[in-house]
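Removed: one protein chain of the complex. Kept in place: all other protein chains.
Labels run A and B following the written order; every chain starts at residue 1.
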Amino acid sequence: MQADRAGTAGTSIRRVFVATWVIVATLALAACGSDLGGGGREGEVETAAAEGEASGDLFVSNWPFYIDGKTVGEFEQESGLSVEYKEDINDNNAIFAKLQPRLQNGESEGRDILVVTDWMAKKMYDLGYLQNFDKSAIPTVAENLVPNLQSPSFDPEREYSAPWQAGMTGLIVDKSAAPDVTSINDIFDPKYKGKVTVLSELRDTIPLIMKADGVDVENATADDWLAAIDKLDAAVGSGQIRDVTGNDYVDDLARGDATVAIGWSGDAVQLQADNPDIEFVMPDEGCIIWSDNMVIPVGAPNPTAAYEFMNYVYEPDNQAQIAAYNSYVTPVSGVQEIFQEEDPALARSELIFPSEDYQQDCSTQPNPPTDGGDEVEQAFESVTTGG
Amino acid sequence: MTSGRRRVPYLLLAPGLLWLAIFFVLPLFFMGIIAVEEGSLEEGFSLTWRFANFTDSISRFDTQFVRSFIYAGIATALCLVIAYPLAYAIAFKAGRWKNALLLAVIAPFFTTYLIRTLAWQTILFDNSPIVDALKFVGAVPDDGRVLDTTGSVIAGLTYNFLPFMILPIYASLEQMDRRLIEAGRDLYSSARTTFLKVTLPISMPGVIAGTLLTFIPAVGDYINADLLGSSNQAMIGNVVQGQYLDIKDYPIAAALSFVLMAMILVVVAVYIKFAGSEALMGDEEERGAA
Partner (left out) sequence: MSWLRRNAVMVVGGLIVAYMLIPIFVVALFSFNDPDGKFNFTWNGFTLDYWKDAFAISQLNDALLTSLELALLSTAIATALGTLIALALVRHQFFGRRAANLLIVIPMATPEVVIGASLLSLFVYFQVATGFTTLLIAHVMFTISFVVVVVRSRLIGFDSSLEEAARDLGATPLTTFRTITLPLLTPGLLAAALLAFALSIDDFVISNFNSGSTETFPLFIYGATQRGVPVQVNVLATMLFLLTLVAMILTIVQQRRAEKLAAIRPDAR
């Protein structure tokens, strides 16, 4: 090929040229650094100040099935606000991953309120992605918050979080297929081989397994966590435990692929419509308690409207409607009295109004210890990915 | 050759290649830099040129890497075996049903990947009528299951990537000069020999394209493993997703991605060497030289 031969020298020069450009570009980009948000936001955490009367639009992001069909409309009528209520949070990590780059830049993509679980709220706060509440703007919340949720360890002064609903992680069981399940250790019973699922949430599954072995989860060491993870690993490897799943364990329970599951209290009630034999079972060794909290992200366009909403849902009458619908633990006092008049059966529900007795062995959701935490996370991840 | 003529290919290429350069190559640069960082989201990431991330990712997830290549390999082989007869049927035997059959091949696409895979959940879950029937005839042991097993994941992969294998093979069979087949039949008296010596070789570009279009996305897939498998079937795609979204160890996630791409490229390079590069690259030079 004549053209080729003539152009060989030119080709080589061009190649060197291109290669140099590539190297220069790489170094330039490296120098600019990558803005993947390491280290969180700088500066003080701001307080989202309320400004006069609430007006305009409100954007709330919440988990699905957490609100009945009427509350939002009624709130809009009463307050004059226009509300966009989106049920687009299915997973704490997923919503974090979606929003993190925006939050790093101080924007919330229009959201005024997010609802995230305790540990995610703390994580976001530590990274500077949340704003402090203007306490003077939410008197109803302060007044009606149930006592045992007033000073959680992750936000002792409730400066940036207000519980939406609380819940319990325990056992969800198909009573017709597995009538004798009462303890977490039952998930290792060969009777139920291949019909057990556990949650892929490290902070729910492993503490429960630890509790079943008598460990004090609040003060557990990394070794305790690792031992529990090993126990889980063996059970998953042998097929005793069918799967480590996210929220979609409800699918497995609904169609009978699982008869025993580690799951969340409110879900059990949702499943009963499809299979009345499914029940939430408080394990002998107790449950894990957590709450999903309303938080205000940085860059929220309308915090004043957010406060209005928070006050509204903390009114016992309004909360009663929500609590009846979603069957999780309500954080608002005064609701049980309302139910006692209108729906006594619901007033007795341990799922919505758990008594001290019922929850006596329960622990709040712990985090892995900072010392050795990485190893714990990696070990658990290895189990969830069949490694 | 006028200078205008020389410019034509570049003009043709420019818009598309520019798009790819900005939205594919550039992000990969960033990914490459992240892959050699270390740190955490809380404390910040710093560029320490930590190439150990690459070896770390291989050693930590070797099981999943191997598993992904095996699953994808089996699925691709199955796809080939299933797709070729169908492509052949449509190209040569379908007559007036040709377009209808093509329609039938492509149509499932339009219900979206997730829905198709979810439908298999409905078909294969433990108490479904199909599984009951399979147990009845003994294909599945009484205490066994179909869903959440290696089999169901591979079946899902095969099913979902079938069109990617059918269409390229069909395309290359369809534009074959029929006279070659007639000549072949005159030369070799049996239909089978004609097929092996004439049709199959000429359809190779389609086979190769189909194989690659099936194997490569299958290796990185995670939906099938997610919806049809248990945690024991997790593929490398699941790991990358988990690293990125749950653990948020971005350097390892980025390193994993590069290792995966490198492995795929190695496999593809070997495959092309073996199968003949002009079939893939459509290298006019080699054609001209031949």
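In this text, a contact is a pair of C-beta atoms (placed from the backbone, for glycine too) under 8 Å apart; a residue touches a chain by one contact, two chains touch by 3 or more.
Remember, it's a predicted structure, so these values are computed and weren't measured experimentally.
Interface note: of A:Ser82, A:Asn105 or A:Gln340, the residue touching the hidden chain in the full complex is A:Asn105. Only one residue in the set B:Leu41, B:Leu212 or B:Ile247 touches the chain that does not appear here, and it is B:Leu212. Only one of the listed residues, B:Leu118, B:Leu134, B:Ile181 or B:Ala275, touches the absent chain: B:Leu118. Summary of contacts with the chain left out: across B:Val36, B:Ala75 or B:Val105, the touching residue is B:Val105. Looking at chain B, the residues touching the absent chain are 6, 8-10, 12-13, 15-17, 19-21, 23-28, 30-31, 34, 82-83, 85-86, 88-90, 92-94, 99, 101, 103-116, 118-123, 125, 127-128, 159, 162-163, 167-168, 171-172, 175-176, 205-206, 209, 212-213, 216-217, 219-220, 222-223, 227, 236-237, 240-241, 244, 253-254, 257, 260-261, 264-265, 268, 280-282, 284-285. Hidden from this view is one chain, which touches chain A at 3, 7, 11, 14, 34-37, 64-65, 86-88, 90-91, 97-98, 101-102, 104-105, 109-110, 246-248, 250-251, 254-255, 270-275.
We adopt the following convention: only the chains that are shown with their structure count from here on.
Our note on geometry: chain A versus chain B, Cα centroid distance of 35 Å, whole angstroms. For chain B in complex with chain A, the residues that touch the partner chain are 29-30, 32-34, 37, 39-47, 60-61, 63-64, 67, 121, 125-127, 143, 145, 147-148, 230-234, 238-239, 242-248, 250, 285.
Residues of chain A touching chain B in their complex: 1, 25-26, 29-30, 33-34, 36-40, 93-94, 96-97, 100, 123, 126-127, 194, 200, 236-237, 239, 242-244, 251, 255-257, 377-378, 381-387.
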